[in-house]
Structure formats: structure tokens, C-alpha cells
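Every protein chain but one is kept in place in this view of the complex.
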Amino acid sequence: MNISLSQAEKIISAAKEKSRSIDTKMNIAIVDAGANLVAFSRMDGAWLGSLDISIKKAKTARYFDMNTGIIGELSQPGGALYNIEHSNNGLITFPGGVPIKNASGEIIGAIGVSGSSVENDHAVAEAGASAI
Amino acid sequence: MNISLSQAEKIISAAKEKSRSIDTKMNIAIVDAGANLVAFSRMDGAWLGSLDISIKKAKTARYFDMNTGIIGELSQPGGALYNIEHSNNGLITFPGGVPIKNASGEIIGAIGVSGSSVENDHAVAEAGASAI
Amino acid sequence: MNISLSQAEKIISAAKEKSRSIDTKMNIAIVDAGANLVAFSRMDGAWLGSLDISIKKAKTARYFDMNTGIIGELSQPGGALYNIEHSNNGLITFPGGVPIKNASGEIIGAIGVSGSSVENDHAVAEAGASAI
Partner (left out) sequence: MNISLSQAEKIISAAKEKSRSIDTKMNIAIVDAGANLVAFSRMDGAWLGSLDISIKKAKTARYFDMNTGIIGELSQPGGALYNIEHSNNGLITFPGGVPIKNASGEIIGAIGVSGSSVENDHAVAEAGASAI
């Protein structure tokens, strides 16, 4: 099972709507089950550096099938996954990456959002992921 | 002058329509005036390797403000720009990358398309670039 | 709005003057609104390793439209942006990177300075950024 472009577009649309509703400007990336980019959108005026971060968040969420923030808790100094960010050409392990599931609960891709506080990034990613 | 996300979305929409009309499946990337990604779309079933190629074509077209195929003619063995592809973390110099101009003729970004023959890739990129 | 080369040269000139006045030797990099290098200057005897750091500081300041040191406070272990430095081919998040604004307050680029203590780096960057 893999995400379709039309599903990715529906997710981006919901994420943009949520982003506007909380007055933020986001970079939004969707990857498929193979962790490869399907769709991307940078809202006008969004941080340029968040482009790469949003894509890395989406990939990180699919690489390990969990929210990026959970990995970040384990990658702290002394933690079990300390400095895991060095793998896979760079992970981003703070919140804003969320797996995307289909109606049967299977993971079909992931969304990564960057452009505001990590709380806002995560809220927009959740709004996107729950749109399908 | 820089491309807006709504302009980029209009361009991607026109490119997808053209792609369907000639029965192809494309990766479509839009970069802004600074050669940074604004929007991206991978049609269902499009070649995975064309993801990176479409982005590199868009960047290449903006890097030199010309269609990518023109550079490819100059970068052949014995040509003036032989092996220019080694610059900028990798250029793609065959057709499918086209600068995007606004109504005043200023370059505001570029589109890169990959997924079929270079003739089809270029035709879809042109259809996109001329949509605004 | 984008920085011009003559503005960048004025900024580098002011930064070099400040650097000499506090008896330091700096690498000074200016990027434009697209985070691409416009001008660079390495003062005689400045640290070689600061070459790349000054460029990364300038890019980081433009990527997130804020002083680099602010990001560094958030990227500490346990912080909201821990290990953000793994994005964008490497960020530098200690002081010395400052956005450059035009008279209307719009960000048109950024300066990155490296070669001494972070306090001195920041002071020289500020002197540069406020020269236009």
C-alpha cells in the first residue's frame, strides 16, 4: 500500500488550511512508503531553511514509522539513540514529522512540517495526516 | 521578483494536465528565483529516479536562465562546457528544464520535468511555464 | 528585494574596519535573499576553518531570518531544535550570523563572520549589517 498523489494533495491542502488558521507559514513535505518525496509546498514567506527540514522530518517519520519527536527523546546525550541524526544523510528528530496511515491503519507515507515552533509544526502535521 | 506558491500550483496543474494528455507520468518541480524548491508533484507511477532529475532540471534552468537542453548541447565531449554537470552538486543538462517568466518577462523561477522522453519532458515543462 | 553587490561590498568594508578596530582577523561572507553567496573576504592570517563557518553562518541567518545565536540556544540538548544543525548541509548556530535589512526593514540577505570569539564575531557581523 502506498500513498497516491491525490491523497498527498488532500493532506497538503488540510495542512495549509491549519497553518493559516494558526497564522503560520509552513514548508510541507509528503513522502511515500519508500520515503521518497511525493509532494511539497512552501507557503509564501516561509523560512527557506525549513525546506530541507520539512523533507527530513517526513523521511525520518517514515524511516522509523513514528512521530519524529519520539526519536528526539531517545537521541539526547546519554540516550539510547544518541546522535542518530548522523544517519541517512541527516535526520531531523524534533516534532513535525508524522506517519500517514490509510483507513486500515497501514502506514502509507509520512508528512513533515517546518516553519514555526515545534508545537505548531506538529499540530499542522497532525492536521494533514488525519485528513485522509 | 519571485514566484508565489499560487503561481507554482497553477504551473504544476497545467503541467499535469499536459502530461495526462500525452499519456505520461511525470515528476514536476518548481524552484524560485533563488533556485530553491517551491512546489513538487510526483504523479502516480512516475519513475522514482526522475524525482531528483526534475529538481536538478529546475535548478539548472534557473542557474543559467535558459532551457536545460541548450546547456547540454554545449557540454558534450569537445564542447565549450564539457562536464559542467560536475558543478552545483550535479546539473541535469538534457531537455525538461525551462525558466519561468512573469508578465513583464522577468525570470521568477523555473520548472523541471522528468518521467518520459526528453521531448515529452520538455513539452510538459513548456506547458507549465506558459500557464502564467 | 535582494542585496546588490555594492551594498555587500559596503557591508564587508564596515565589517573589516570593525574587525581591525578590535584587533581580530575575520572571514566575512554575504549571502543574498536566496541564501546564495554574493561576496566573501578572508582577512590575512584569519583561521582557515572559519571560511566555511562564516558562509554557513550567513546562510543560517537567512534560512531562519534571525541571528544564528538564537537558534543555538534552542538547539542544545533537550532544546526544542536539538540537532537542527544536521539540516541544510550543515548549519552553524552560534553567534556571528545576522540578517541584513534594507531601509524598509525587509530582509535582503545576511552576513556571517568567523575568526575570533563568538562575541567578537557577532559584533563584527552587527557592524557590517548596520552599514546600509
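Each chain carries a letter (A, B and C) given by its place in the written order, and its residues are counted from 1.
Definition applied: a residue touches a chain if its C-beta (ideal position, glycine included) is under 8 Å from a C-beta of that chain, and two chains touch if they have at least 3 such contacts.
Because the structure is a prediction, the values reported are computed rather than measured.
Every shown chain touched by the omitted chain in the complete complex is listed here: B, C.
For the chain missing from the display, the contacting residue among C:I22, C:M43, C:I107 or C:A131 is C:M43, taking the whole complex into account. Which of B:A35, B:I53, B:I108 or B:V124 touches the hidden chain is settled by the complete complex: it is B:A35.
Residue positions on subunit C in contact with the hidden chain: 4-5, 9, 34, 36-44, 48, 51, in rising order.
Remark: the residues of subunit B touching the chain excluded from display are 34-35, 59-60, 62-65, 77-78, 80-84, 86-89, 91.
Going forward, only the chains that are shown with their structure count from here on.
These two copies of the sequence, subunit B and subunit C, are related by a rotation of 180 degrees on CA atoms, to the nearest 5.
Here the CA centre of subunit A is 25 Å from the CA centre of subunit B.
Taking the mean of the C-alpha atoms as each chain's centre, subunit B and subunit C sit 32 Å apart. Distance between chain centres (mean CA atoms), subunit A to subunit C: 29 Å. Along subunit A, residues 48 each make contact with two or more other chains.
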